[in-house]
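A single structure is presented below for examination.
The complex is shown incomplete by one protein chain, all other protein chains being positioned as in the whole.
Residue numbering begins at 1 within each chain, and the chains themselves are lettered A, B and C in the order written.
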Amino acid sequence: MRELIDKLIVNYPYVAALIIFVIGAMTVLTRSNVFKKLLGINIMESAIFIMFVASGNIRGGSAPILNGNNSEALFINPLPSALMLTGIVVSVSVSAFALALILRLYRSYGTTDLRRIALMGNEVADK
Amino acid sequence: MFNLILALFSGAAGSLTVGLIPESKNRLRKLTVLIFAVSSALFSWMLAIDVFAGENIRIACELGRLTFSLEPDPMGAVFGLIASSLWVFAAVYSFGYMEKKKNKRTYFAFLLLSLTMTLGVAFSGNLVVLYLFYELLTFSTYPLVIHERSSEAVKAGRKYILYSLIGAGAILFATVITYSWSGNLEFVGEPVFKGLLRPGLNGLLLLFIAGFGVKAAVIPLHRWLPAAMVAPTPVSALLHAVAVVYSGVFGILRVVYSVFGHEIVGQLSISNILPWIAAFTILAGIIIATRQDVLKRRLAYQTISHLSYILLGAFTLKSWGLAGAVFHMISYSTLKVALFFCAGIISEKTGETNISRMQGVGRSLPKTMFAFSAAIMGMIGMLPLNTFWGKYYLMKGSVEAGKWPLALVLIGSGIINAICFIPVIVNAFRGEREKVSVERGESSLLMLAPTLVLIIISLIIGLVPGLIWPGVEAVVKGFY
Amino acid sequence: MLLAIIPVVPLIGALILFLKRDNGFINIPFVTSGAALILSVFALKNVSGGTILYFKFPVNGPFVPSFRADLLSAVFIFLSAFLWLVVSLYSPGYMKHEGRGKVFEISTLFTFASVLGGFLAADLLTLLLFFELMTVSSFFWVIHKWDKEAIKAGYFYLFYSITGGLFIALGIVLKNSGTEMQTAWSIILFVAGFGIKAGMAPLHLWLPHAHSVAPTPGSALLSGLLIKVGAYGLIRVGQLAGWGTNLTMGFPWLGVALIVLGTITMLTGVLAALIQSHAKRLLAYHSISQMGYIILGLGLGLYMGGDGSLGLIGAVYHIVNHALFKVALFLGVGIIYIHTKETDLYKLGGLWRRFPLTAVLMLVAVLGITGAPGLNGYASKTILHHAVSQAAETGQPWMIWVERVFSVVGIGTAASFSKLYYLIFLGKPSNIKEKSAEVKEVKFSSGLHLAMGLLAAVMIGIGIKPELLPGTVIVPAAEKLGMENASLVLNNLFFWNMSDIISMIITLMLGMIVCWAGLKSRIFHWHPPAWITIEGLGRIAFAGISAVWQKAIKCYQTFTVFVQDTAKGLINRTVMAFQSPDKPRGAAGKVRLAGISADAAVLIMAFILLVIWYTLMHLKP
Partner (left out) sequence: MREMITTNLPVFIIIAPLFVSFILPTLSKRIKLVENLVISVEILGIALAVYLVSIILAQRGMPLIYQMGGWSAPWGIELKAGSLGAFFALAIAIVGLPVALFSKGNLSVEVGAEGRTARYYTLYLLLIGALTGMALTNDLFNVYVLVEVATLSCVGLVSSQKRPQAAKAAFRYLILATIGSAFVLGGIGFIYIITGHLNMGFASQKLSDIWQNNPRVVWTAFSFMLVGFGVKSAVFPLHIWLPDAHSVAPAPASAVLSGLAVKGYLFCLLKVLYFVFGPSLMQVYSVHRILVLAGMIAIVAGSILALAQSELKRRLAFSTVAQVGYIILGFGLVNTKGLAGSLFYLLSHAVIKSALFLSAGAIVNVTGKKHIKDLAGIGKKMPVTMAAFTISSLGLVGIPLLSGFIGKWNLLLGSLETENLLPVIVIIAGSVFCAAYLFPVIRIAYFEPAPDNDLKDPGLPQKIALILLSIMIIVLGTVPGSVLELANRAAAELLAVL
């Protein structure tokens, strides 16, 4: 038990990532408001980003750019961080696209609640 | 080689041609249909003569990693002959029958198309081709089944296609297993499984029989056949008494004799049960028939019963049994087609489809009813008609196989046939109809002539069975 | 070639008749039968020297109809041609009353052709071919009236005959297949198949129905000749087993079986005949009884082996004689019928005044069948009686009983014909009105009486010279079949033996007494309860079977309905279960956590399932 707790404490970023991921996932899945769903997605993705970035981190290390000449120094792996930049970009574009869709939904249905939209069903459709 | 191609594809070519002829041009369409049907029959005959002479005709190509081969052996040639020759009769009959019906173009196009498919089944050289044409036969006959377009027809069509597809699925399953066990699917030459006795063959054989048994209307799988009787009569006559159902029977013959080989089947424990399955179908089919009131349905159940005669012969695994099966296949087809033709004439000329209301029909349509009675005599197994010989050799086969109770089953079925159909005939000649609405005398020549010719052919074959004996002999010699 | 032509002659006649529009003056059946008769005389002449004619169509194949004529066949074709000639004289006059004569004539000619073919068949398959043809064509006789009774009789006749034909077919199959057991079965099947045709008990049920409803010429021929085809078949079956040989090796039971069957048939026929009131029915039951004599004779022939020639000769002789007097009897009853439209014996009576000629001719026939000395029945019955007593003396002890039954049947025959003759011609004149205009029966009404007279003449001829016919043809025929000492036996036989004559006369006397007693005691009116007669038993059995059958069908239907409903319900459930997750926004199934959408539920479930899967798969890491 103690070992487990130790492990959890040492790997706290991963634990945090996991918790955030679950929060995000639950938000997406359980909320019917489109904005909340979108936010949930963003939270989920953030969790993954944290996990990635944490995986590159080494305690006490520094960015290679700070003292690049010192071959003895402990470097943080920069690759995950770089990758996550791409990830964030993707995430942002998804959000943007989703927002655009939300706008369209709101224009056609007059609400942002998916449950209500579903109830309205085909009445609004095919104008 | 060319005979094979021409015989096989005349139908398809005719179908295309008919499809291009506009609906209104009746004469031209009749001519076309006749030309193509006759040419197909002609080339089938030429092909069959070559095959019986011992010539080896084979067309094979590698398509999609599988060999597709056409290679008629005597058995295939016999089936081809039956199908293509009867097609001519059915086509001529259809001219009369379809006179006042709609959608003639579709009808004739698919009629010719299914000829090609049937011949494909007959001439197939391996299981894949057999499966292909078997499946295509279902599709090409489907439009004929639903030709009436009524909701009943559509329902029947659905039943038909569903049963057939499930059967085809079982065949595909069995084919794949065969391929993976033996790596060979060719029919000609030694049987595929020769010397490959292994566990599981029982199940495989049963699977094959279940698959082909759907079209052969073995009893728990027969329900589509009576339903499919909503089709126009020539279709019922040709497809559901001969071509389609024979493709199932033929498939079983193929499986037993070309895929497994009678020696292997004889060593399987299931071979003791199979004849009894057929016997059960024989009796049950005809017993159910006695309870039907619609003439075509009654005939359909009789078909079910009689198809299993052929299977019974095949399952005896003896040379006489096979001879009987082949003989019955030939002779039964002529009579059954004639019977359906009669039923069609009756329903066309008097509008009656129910037996209970056919009192006195014989008075108005004496020639038709004469043909009908003669055919029924044949079905019972009385001598001057050719079906007697099928029955005779089947009995011989069952005795040879040491299963003489099977012969009693055949006799019993003959008697029940009599009980089932003699009252129809007697009823038809009895009493006067109040309203005999026969149009233009007996019936148009186009419908009557094929019927009578078929009966006469049956009579001649029955008196001189030597006429078709060489063919039967060639088939039997191919396997024994 | 001659052999192939003989059966074709009637066919040509039938064709002409079919194509002919109106009834011309020429009696085509008569001409045809005459031609056939002449041809049969030729055939008889050809084979009388012992040669055997053989003809086969020059075609290859497993079966070609083939014809063969030995003396026996020649006798039979001669007989049939003669009878047809007689009947064709009779039928135009009769069929005027019955109506639809043309159909009748055509079917008669077809039957004629097939009977001839059957007698000339060289192999069993050809025999079967003509046998079946005969069934079909004579079916039209039975069903001629197309009323309810006729149709019922027709069904009886047809179904029995078809069954017989199929039995014979199976018998042929088994015969060729070799082993002894199967050959034995084939013989049994042959006996059953031909026995049906011959009216052998217990397969005789069709016969009374068929013979009584057919038009009289038809009944006459059915009784006179068609059932003889069955007997002929039995003779040929005996040939398979071997006439004149001791059947110790193959079928020792065959002779015994035929004896027993013949005895039962005799007895059944005569007992049933006694209580009939319908004239034709009575005659029909007597056909059964007389067939019993014939079968008994054949059985004795087989049983006694080399010494059995008396049985065989008697049987063949009786076939000829029975044909003659039974046809005559039917024709006579027919004459009464067309004038009175009545066949119920109890409603007739005292007709000898109005029908004197008929009464005389009938008397000859009645005396013939009862076996009065000086007429033909006496001759053959005497031979048969000798055969029976011979068997009773030498054979097993129970044969005595056969002899006793033989005598009883003789008395019964005499009794029932006394009854027939008494009730029709003698007795109290009935007040029956004559339905037809031609009352003046005294006049020689051409065909009808000519036919009967012809028959009576032949009968008397045979009766006066009883040894002529056996001596010239039957004995050589029997010898040909294998009875080597036939002529010897016959030479030893003296027909006018006093004891025979006296016993016959006693039989007749007893018969009359029985008849008188029966009429007085009204025992002839007794209707036996259903469970005694075979027909009644069959009916009870049929009712039972059909009740069970209906029950079974009902059960089956309930079952299928149940299965269908269940299957339909299951399918519906499945489809609904599948559909609900795809409803625009339902819950997955019925589970609906607060606010959790279907999508979510499905996703989470999938993930959890995966985890469970792994855990299950790898409990030990």
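To be clear about the criterion, contacts are C-beta pairs under 8 Å (C-beta built on N, C-alpha and C of every residue); 3 or more make two chains touch, one makes a residue touch a chain.
If you're wondering where the values come from, they're calculated on a predicted model, not measured in any experiment.
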Answer for the absent chain's shown contacts is A, B, C
Which is it among B:L165, B:V188, B:I270 or B:L408 that touches the chain not included here?
B:L165
By the contact criterion defined above, which parts of chain A meet the unshown chain? Give residue numbers in ascending order.
21, 24-25, 28-29, 34, 37-38, 41, 44-45, 48, 51-52, 55, 79-80, 83, 86-87, 90, 93-94, 97-98, 101-102, 104-105, 108-109, 114, 117-118, 122, 124-127
Hidden partner sits against chain B at residues 63-66, 68, 106, 128-129, 131-132, 135-136, 139, 142-143, 146, 149, 154, 157-158, 161-162, 165-166, 169-170, 172-173, 176-177, 179-180
Where chain C meets the left-out chain, the residues are 574-575, 578-579, 581-582, 598-599, 602-603, 605-607, 610-611, 613-614, 617-618, 621
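As a working rule, only the chains that are shown with their structure count from here on.
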Just curious, how far off is chain C from chain A if you go by their C-alpha centres, in Å?
100
Where chain B and chain C are represented by their mean Cα positions, the distance between them in whole Å
37
Taking each chain's centre as the mean position of its Cα atoms, how many Å separate chain A from chain B?
68
Multi-partner residues of chain C (each touching 2 or more other chains)
none
Going through chain A residue by residue, note those that touch at least 2 other chains and give them in order.
none
In the complex of these two chains, what residues of chain B are touching chain C?
291, 377, 380-384, 388-389, 391-392, 395-396, 399-400, 404, 407-408, 411, 414-415, 418-419, 422-423, 426, 429-431, 463-467, 469
Give the list of chain C residues in touch with chain B in this complex.
57, 59-65, 125, 128-129, 131-133, 135-136, 143, 146, 151, 154-155, 158-159, 162-163, 165-167, 169-170, 172-174, 176-177, 182, 185, 553
